[in-house]
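The following block contains the structure, expressed as structure tokens.
Yeah, one chain of the complex is gone here, protein chain that is, but the others are all in their spots.
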Amino acid sequence: MDVFSDSANIDTYVTGFLWILKLTAAGAVGALVLGVLLAGMRVSPVPVLRGVGTAWVNIFRNTPLTLIVFFCYFGLYSALGFELSDDIDTNNYWLGVVGLSVYTAAFVCEAIRSGINTVPVGQAEAARAIGMSFLQTLRIIILPQAGRAVVAPLGSIFIALAKNATIVGTIGLMESSSAMKELINANGDAVIPIFLVFAGTFAVVLIPTGYLFGWLANRLAVKR
Amino acid sequence: MRITRLTAVVGAFALAMAAAACGGDDSGSGSASGIVGKASKDKKLVFGVKADQPGLGLQTGGTYTGFDIEIAKIIAKGLGVPESGIEYKTTVSANREPFIQQGQVDLVIATYTINDERKKVVNFGGPYYIAGQDLLVRTDSTIAGPEGLAGKKVCSVSGSTPAKRIQTDYKDASLQQFDSYSKCVQALANKTVDAVTTDDIILAGYAAQDQYAGQFKVVGKKFSDEPYGIGVKKSDSEGCNKINEILKASASDGSYKAAWDNTLGKSGTAAPTLDVTKLTNCS
Partner (left out) sequence: MSANTDAVLYDHPGPRAKARNLILTILFGIALVALLWWIYSKFDEKGQWAAPLWKPFLEGETWTSYILPGLWSTIKAAAVAMVLSLVFGIIFSVGRLSDHWWIRIPAGAIVEFFRAVPLLLMMFFIFFGIPFLTEQPMPPFWAVVIGLTLYNGSVLAEAFRAGINSVPRGQSEAGYAIGMRKSLVMREILIPQAARAMLPVIVSQLVVLVKDTALGYIIGYTELLQDGVNTVGANFGNIVAAALVAAVIYIALNASLTFFAGYLERRSRRTGKAPRVGAAAGPTEEATPVVAPGGGLSGGGGIA
């Protein structure tokens, strides 16, 4: 493990995972907000909203994230002029967050939509019977119940998000996969320890997170 | 372009294996497996070249064009291989050594800088051109050299030698990294970066492209030396020597100059002279 006794290498490792952490955190918030909004649009009474929601899901879910991140740089930033920071890394970070959010939101939307399906029809009918509007029905009756049903799928989605954050490396952010490549390049004799440390960090954090979401899903599940 | 140390070591391993496998064979002479033998026997050679570097090695339609390709033709001719016997295979920086070692290609002419790491695993003929790291900027730019990069955004390929040089020697510049130079050049055209850096000859290729005509200029202040070589199998010293002979002849009979004039020379740059005294001593 000589590689990791060099403080510069430790630095590379830490910086890489800090980026992943930040990308995941901001991406998760963005994806959740956007995803709930999209799910609402997809079940709304307004056809245009439904259309936009459907188009969003079909476009972003079927495009490789690599390309979405590419468009964030060359479309959003280069062409549309969204400069989110003067600093190159910070700017690329926020572009990455946007890319991860719009992509992951498509998955969140679909998860929530299937969550809505787990809520018995009677609930919505009762809500309508007492005169609730669409938004009220959704906000007060449906989403809180659906939310419990989607804990497990959302957990898988956010875990995937953490792993997908490595793709932001393609627009030059030194996240952990780029960091690992750098270290392997410079220390060819220590490939195995380097890989085990990087992959191990992901495994050690993400596997328990997965179980945590599973446990949470069981606790929150609506018993019917 | 450059390659990282890693691939060189990868190649070294492959070579060690090959050497071990050959055991008592006369693998050193290379007369049977070398390019000279193959050229005279099969009248066919496979060249590993770049596919996405305008002016040097660019795949256009089904064919390849560029200075590296013209050099390949000179070498093939010198070895008695007709143009119809030349096959080009796309290589990227990361797989040049493995391609030579595995025999997927016979020679590599792909903006391939000669350095000590690579010499351990590959035999280099040449150099046929001495490139150097330089900057590509927009025509109206005031950047006059690497010192002018302070506070500016400069783009290069992730993990490449030029990118590393910026990080260590010119810390005041902020570095944007992509996985290909095409993306850097696009970013330069869109004004999201102020300069692109890599070997001058590669930059000249982009500057000379029609769609960017008049938009860019190469600063013209080299801040490193990158001798481009022609890679063959480590064991093939006969082939390596032959390449150097052919290059020497091409410098005197004008075919080297013609190769330049037909490709990179189109941008108006005069042909460089091929310094035959600098040719490598093949191992």
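Read from first to last, the chains carry the letters A and B; within each, the first residue is number 1.
What we mean here is this: a contact is a pair of C-beta atoms (placed from the backbone, for glycine too) under 8 Å apart; a residue touches a chain by one contact, two chains touch by 3 or more.
Bear in mind that the values here come from a model prediction, so they are computed numbers and not experimental data.
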If the hidden chain were put back, which of A:Val3, A:Leu34, A:Ile157 or A:Leu173 would touch it? A:Ile157
Given the contact definition stated above, which residue among A:Val3, A:Ala26, A:Leu95 or A:Ile116 touches the chain not shown here? A:Ile116
Of the residues in chain B, which ones touch the absent chain? 6, 9-11, 13-14, 16-17, 51-54, 58-62, 90, 92, 94-95, 97-98, 101-102, 179-183, 185-186, 189-190, 209-212
In the complete complex, which positions of chain A touch the hidden chain? 42-43, 45-50, 52, 57-59, 61-67, 70-71, 74-75, 78-81, 103, 107, 110-111, 113-121, 124-125, 128, 133-134, 137-138, 142, 148-154, 156-157, 159-160, 162-167, 169-170, 176-177, 180-181, 184-185, 188-189, 191-192, 194-195, 198-199, 202-203, 206-207, 210, 214, 217-218, 221-222, 224
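Assume only the chains that are shown with their structure count from here on.
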Counting only Cα atoms for the centres, state how far chain A is from chain B in Å. 41
Which residues of chain A touch chain B once you look at their complex with the stated criterion? 70, 73-74, 77-79, 87-89, 92, 169-172, 178, 181-182, 184-186, 188
Can you check the complex and tell me which residues of chain B touch chain A? 4-6, 9-10, 153, 158-159, 174-179, 183, 186-187, 190, 192
